[in-house]
Each structure stands twice: as C-alpha cells, then as structure tokens.
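Encoded as structure tokens, here's the structure I'll be asking about.
Apart from one protein chain that is not included, each protein chain of the complex appears where it belongs.
For reference, chains read A, B and C in written order, and residue numbers begin at 1 within each chain.
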Amino acid sequence: MKIGFLGLGHMGGPMAANLLKAGHALVVFDLAPQAVAAAVQSGARAVSGVQALAGAGVELIVTMLPASAHVRAVYLGEAGLLAAVPRGVLLADCSTIDPHTAREVAAAAAAQGNPMVDAPVSGGTGGAEAGTLTFMVGGSEADFDAVRPVLAQMGRNIVHCGGPGNGQVAKVANNMLLGISMIGAAEAMALGVSLGMDAKVLAGVINTSSGRCWSTDVYNPWPGVLDTAPAARGYTGGFGADLMLKDLGLAVEAARLARQPVALGALAQQVYQSFSLQGHGALDFSAVVKLYQRAA
Amino acid sequence: MKIGFLGLGHMGGPMAANLLKAGHALVVFDLAPQAVAAAVQSGARAVSGVQALAGAGVELIVTMLPASAHVRAVYLGEAGLLAAVPRGVLLADCSTIDPHTAREVAAAAAAQGNPMVDAPVSGGTGGAEAGTLTFMVGGSEADFDAVRPVLAQMGRNIVHCGGPGNGQVAKVANNMLLGISMIGAAEAMALGVSLGMDAKVLAGVINTSSGRCWSTDVYNPWPGVLDTAPAARGYTGGFGADLMLKDLGLAVEAARLARQPVALGALAQQVYQSFSLQGHGALDFSAVVKLYQRAA
Amino acid sequence: MKIGFLGLGHMGGPMAANLLKAGHALVVFDLAPQAVAAAVQSGARAVSGVQALAGAGVELIVTMLPASAHVRAVYLGEAGLLAAVPRGVLLADCSTIDPHTAREVAAAAAAQGNPMVDAPVSGGTGGAEAGTLTFMVGGSEADFDAVRPVLAQMGRNIVHCGGPGNGQVAKVANNMLLGISMIGAAEAMALGVSLGMDAKVLAGVINTSSGRCWSTDVYNPWPGVLDTAPAARGYTGGFGADLMLKDLGLAVEAARLARQPVALGALAQQVYQSFSLQGHGALDFSAVVKLYQRAA
Partner (left out) sequence: MKIGFLGLGHMGGPMAANLLKAGHALVVFDLAPQAVAAAVQSGARAVSGVQALAGAGVELIVTMLPASAHVRAVYLGEAGLLAAVPRGVLLADCSTIDPHTAREVAAAAAAQGNPMVDAPVSGGTGGAEAGTLTFMVGGSEADFDAVRPVLAQMGRNIVHCGGPGNGQVAKVANNMLLGISMIGAAEAMALGVSLGMDAKVLAGVINTSSGRCWSTDVYNPWPGVLDTAPAARGYTGGFGADLMLKDLGLAVEAARLARQPVALGALAQQVYQSFSLQGHGALDFSAVVKLYQRAA
C-alpha cells in the first residue's frame, strides 16, 4: 500500500519505520531534515511539503503531530492537506489533541469526501519502536475496518471507540484517570511509608485489595517496589511528566467545554504543573512522588 | 478455643457467628441486647460487661468497635479491658481506627504483658457473613502466627503488615487510594460519556489500558457497565459512602500527624463530605458518580 | 466624536446609551434586531454589518462581545473589522477574553496601523447602566490617554494596567481571586454557623480581622448578614455564577499557557462547575454558599 506519513518525531519516526518494515511504500514529510533523512535511509521517499505529500498518489495519510494547533494548521491551513488531497484518500490522525478539534477536522474532511479517523496512541516511544502501541480509534465502522490492518502493523491493541473524535475522548478520559491514580498511588505509598510501613509490603496489600490500579501494580512510583518501573531507574524513560501535564490540560479543557466538573482531574493537572515548575517536567510522570517525599 | 468477642454489630455479629460455626466457645458482650440475643441463639455465652468478659477465662479477645473513641474507652477506660484482663491473654482489635490510637493501645497492652494485634478488615458485611474478609494485621511475627488461624475462620486473606498499628496504616492507605480512584473513575466515566462515548466501550478501553483500577474493572460506578456492581442495583449494599468518608477522615488525620501532604486524599474527603451533606451518605460509595451527572 | 459601537447586549446596550447621552454620534451594529432598534431609538445610526461599521467614518470603534471566539471572528475574520477599517482608527475591545487572544488581535491591529486597547470592565449590568463601571485598560500610554475620556463617560474608574492584553490579565487575576475568596467566605461562614456561631457576629469578627475581604464585607454570601448583598434578595441580580465560571475558565487556561500552577483557582472553577451542573448557574455567584448548606 502507498502511504503518506507526516510527522517523524519521537513517536512518528519509529511508527513510520514499522510501516516500512511491513512492506508499505512510504512518502514522508517533516520539518526536521534529520528525521526525514532517517526515514529515507529506511526506505521512505521524501517530499518537500504537506501539499506535495497530499498529491503523491497515496491511498492513506497518517499524521503524528505535537498538538491541536499543528493538526489544525496541517489539515485546515491554506496550504494544508485538505486543500490538496484528492477525494477518497483516507486520513488517520494519530496525534493526541482535544476532541473538539478532532471532530472539527474530521467533519471538514468528510464534507469534501475524505474519510478520516482519529487514532491517538498509548504506549510511549518504547511501544512505538516495538510496534506494541494501543490505538484508540474514532470514526465510522467502515473507516475503522479500512485503517485497522495498517494500525495493527504499528500496534498490538486497536480499539474502536465510536464515531469521530471518540479516540481522543477515550484517550483523555483514560489519561486523566491515570494522572489521578498515579498521584493517588504516590500519596498512599508516601502516607504508609511515613507511618512506618515497608513499601513493598504496602504495595503488596494494595495490589491484592481495592486500591489496586495500574499505577500501583505495573508502574509503582515508590523506589524499590518494582524492578521494572521507572522508579527503579531514576525515573528516566517512560511517559514524561510534561506529557501527562499536556494530557490533563486537554482533559480539563474538554470537560470545561462539556460543562462537566472534574475536581480531581483539575487538581491533578495543578499538581503536575507545580511539579513541572519545580523543574522536573522531563522525568517520568511517576516521579511526581518526589512532591511527597521529604528532601534528603 | 475459648474466645471473648466484644462488639456484635453489622460486622462483628456475622464474624462471631463464623467463629461459633468453627467450633469455638464464645463469650460475648455488646450494649445492644438484641445483638447479644442473636449471638446467644447461635451458641455464645453472654456476659454483663467488658470486665466480666475480660475475666471469663478466655485465651483470646476479639473486639470490633465503631471508632477510635470506643476502642480507647473499651481498652483504656477505668472499667476497661486492660484493667481486668489476665496477663498473657491475646488481644485482637478488628476495628478500623487511626494508627496512632492503635499503637498507643497496643503499647499499653504490651506494657502489662498482653500481646495485641490490630487487624482491621475489608470486605464489608457480605464478606463478614461469607467469611471472606481480608484482615490487615499489625503486630509481632509471633502474635500474627498466634492469631492467624482464628482470623482465617472469619476471612480468606490474612496479611501481615508489620509491627503494631501497621494493619491500620495499610487500611487507611489502601482506602484513601480507593476513595481517590473511585472519584477519578466517576470523573473519567462522566467526562467520556458527556463527550459522546458509550459507557461500556469507555470502560473497556480503560480496563485494558493504564487507567485500569479496581474502581473501573470490579466496581465501575457507571450504571450499565457491570451487572455485579452496586451501580446495577441502585447503589444499595456494598460499602457505604459515609464509611468511606470516615476512612478518608482517618487517612487525612493520620497524614496531618505525620506531617505528610495528601492533596488528592483531602479533596476526596471533601467530595464525599459534600455528597453526604446532600443526603446520600447511606448509598454505596460508588454512587458519588451522581455528583457528576446532570439531574434528569 | 463619531464612534462605532459593536455588540449591544446586556452590557453593550447601556454602555452605548451612555455614550449617546454624552453627546457622541454613534454608529452601531448587533446581530439582534431588537438591540439595534433600542439603540436607534436612543439616537444611534444603525449599519448592516461589521464592515459597514468599519467604513462609516468613525474615529473610534468600541466592541463588547461574549467571548474570545467572537472577538477573533469580528476582528480577524475575512469580512472582519481589520480587513475594512481605515488606518489610524482607534479600536477598544471591552469584551472579557483571554489575554493571549487579546494580544494577538492587538498585534494584528497595530501591524496595520490601528492602535488598539483591551478594556474589560467590572461592575455588571448595574454599573453599565449607571455609568459606574471599572475599566481595566491594556495598551500604550498614548492609546490609553486617547481612549480614557470616552471610557470615563461609561465608567468611574479607568485604570491603566500596562501594555496590550494587560487589561485582560488584571481582570482574570482579580476575578480568579474573587472566585476563590467567595468560596472561602462561604466555607468560613458555613463552618462557623454549623459550629454554633451567629452569622452576623462571625461576619463582624472576620471583617475586623485578617480574613476580611470584599466577599465578606461588601458581598457576604450568608443570608441575613448584609441587607444590600444579593443574599438578601434570593441571589438575584449581581454577577451570575456562570459568568464567574467563565472567568475562572479564562484564568485557569491563561495559567496553563503560562505554565503557572493555580491550585485554588482550578478548584474554584470546579466548584462553580458543580454548582452550575446542579442547575444554579443563573443565580448570583455568591449563591455558591448553597453547596455548603444542608438542604432544608
């Protein structure tokens, strides 16, 4: 299949590489020349811009961009994708953005005859490289079926979340809960340890009880509990605190537009904002436990 | 074994009944005559008060009381247990109270030659009746080994959490995280549904992703997601919101004494306090999702 | 002076009327015909649209619009003000919007030779009618001096807050603190009364002590404390809870873009969101005290 791929960053780069490995012909573009060069070395063909990519005769275009503003510009801009792409070409935006923008862009695409899905991912750069990402897909049943085989070459878990925008909705809802759980796990672990419990014993109790969550049994933030968690390697790698902050911002803003209260979600955003202000935004998001530990 | 049992309420009653079924000789006391009568009917022998129970020649005394003040009065009061119990009798307090009081009482008991464990439970009245409670036990290795077989006749999961008070620490830490997770689950479900997602699909995504927690996969608060959760039966049964409010109060107060911040824990307490103020304290604690739903 | 006035709603209508009373020639536009008719009856000349107003030979254009999206559309849209207004015409936007949009629009205006100030108001519809509004003005010294006499015909307190956008900054910062103080006042009054104090005595203590604030001494939310506050008239009139919710949203979003934590500001937004969800958004914002009172 001939596929256009736009956005070759930390996530997009390895995702494109997996499509090349799967045998697809890739036409790529990114503003960063070295990212393009890497893709070309893996077998992609580079073009000079968004509209060149739109006109390159591809059947599917995948985009992976940093934020809503970029998606808006790339799709809806005067020299953007929609202005140049032939009708019928399928569009899949894997960026994590707010659901309202996702729906606006999908509606504009649909209006001119381009089926579009939103397909944000979870799994981080590790998942992108290993091809084990989870894709949360919003779009029609038919469009989901059309894009699924290609997504399955970049990920392991391809979930249909409903109509356009619902991929983004699922992602912001999940990640808001994740941010809340992680801070909750950090508070519970810090409370128990400060009251004299052994961290591993406490984690064991929680993980077999009703406090159990992914943030305690897979990704426990307390050092010494899990050998495989970022806490065991100085909170490097993993999912950056500033990315969690971004996702919490998307969730709280989506809640505002839906006139829906999210008290703990909003406080979680502020906790991560404080953590970032103190200079820790580049650490794994489980490092937020540092806010609860007495300085040595 | 000859066992004293003090406190025959919603939890203590069925717990005592399970000890009787297991063949123990029980000496019981409670301020409520009908609770005593029920135990007697099941084979227990009633005595007239705390000190009569202490002097009844039992090897072990189990207490199940509503709150710290009761534990303090029953154990440390002038006409209390410690003033009357023969040295060497083992004491097991199954009440959920603050860790500081638990440690103070255990220290007073130990000082006069009575080994004591704190052994708060989780599992609710259903677990008490079925004998499937979890016991979180704080005390010495030897005392834990001594009490374990008896606790195992009232529960399924008997966990040693470390020294005296650690049973309470484990319980407040776990339940604080549970309260946070439940509100987080309610906010995430409400956000997703208000943005147009199907609740079951959303729960499916979360439960296979990083937002997964006991409050989403076992006890999801959104109606229609799980047939077995209290949400499927009008939030009756289960673990009452006012009990969650009590446990969050214990956790936040323990954190205050430990000079440990728990921002989300404190906010969770306030959310449940608001929920209770609005008249919903008797519902299952997952009903807190009502605070996030538009009135019909 | 010949002035264009765009946006004749609850605030803009009486503001325009005051300019007419002061003797200015007004050219007006609004999408609502009855709003235009009222202004015409007071002596204004109506035009058919934004660009007609821009081309009507006015020296100053005042805009009063509901939100950022409207300001962006009216000023920057293809058929918008900037595309049609002659160079040199002074622009004053009195809408309450986010500082980033205010600065973007002001920069676009300045780039084409139109000086622009942002001049959001406080004082509500009562202040608009009485001509006693406070204007918080962002713009150059020269532009402030130019627009000040006109603003002084609609308000009593005209404050220069610094360069473009700073009027909006001052307003969101002040109103965020106001929202926090009001909820704080509600919590303090409810706490004291629930613990047995007389509300008037408590307010008296606070107002001569360090808890004193505008929300306790001018606008106390507890019924029976101040005869002149909305609490004395069923929380009608005043500053609507949904408007406070909007301003808190602007503040928290501006903080997000500035990467600045505002934990209490964010929680205040969520409290007002819950209040609005429960159907009280049209009440005065001091009615938030209802969230802290036991249902009768």
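The definition used in the following text is that contacts are C-beta pairs under 8 Å (C-beta built on N, C-alpha and C of every residue); 3 or more make two chains touch, one makes a residue touch a chain.
These figures come from a predicted structure and were not determined experimentally.
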- Among listed residues B:Thr134, B:Gln269 or B:Ser286, the absent chain is touched only by B:Gln269
- Query: Who touches the missing chain here, C:Leu90, C:Ala106, C:Ala119 or C:Ala185?
  - Reply: C:Ala185
- Task: Name, in rising order, the residues on subunit C that touch the hidden chain in the full complex.
- Result: 99, 122, 134, 136, 157, 159-163, 165-166, 169-170, 172-178, 180-181, 183-185, 187-192, 194-198, 201-202, 204-206, 208-216, 218-219, 251, 254-255, 258-265, 267-268, 271, 291-292
- Name, in rising order, the residues on subunit A that touch the hidden chain in the full complex. 263, 267, 274, 277-279, 291-292, 294-295
- Query: Hey, which subunit B residues sit against the chain that's not shown?
  - Reply: 249, 252-253, 255-256, 259-263, 266-267, 269-271, 273-274, 276-277
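In the analysis below, only the chains that are shown with their structure count from here on.
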- Task: Point out which chain occupies the most central position, where each centre is the mean of Cα atoms.
- Result: A
- Between what two chains do the most C-beta pairs come into contact? A-B
- Item | Length of the line joining the C-alpha centres of subunit B and subunit C, rounded to whole Å | 51
- Task: Could you list which residues of subunit B touch at least two other chains?
- Result: 263, 267, 291-292
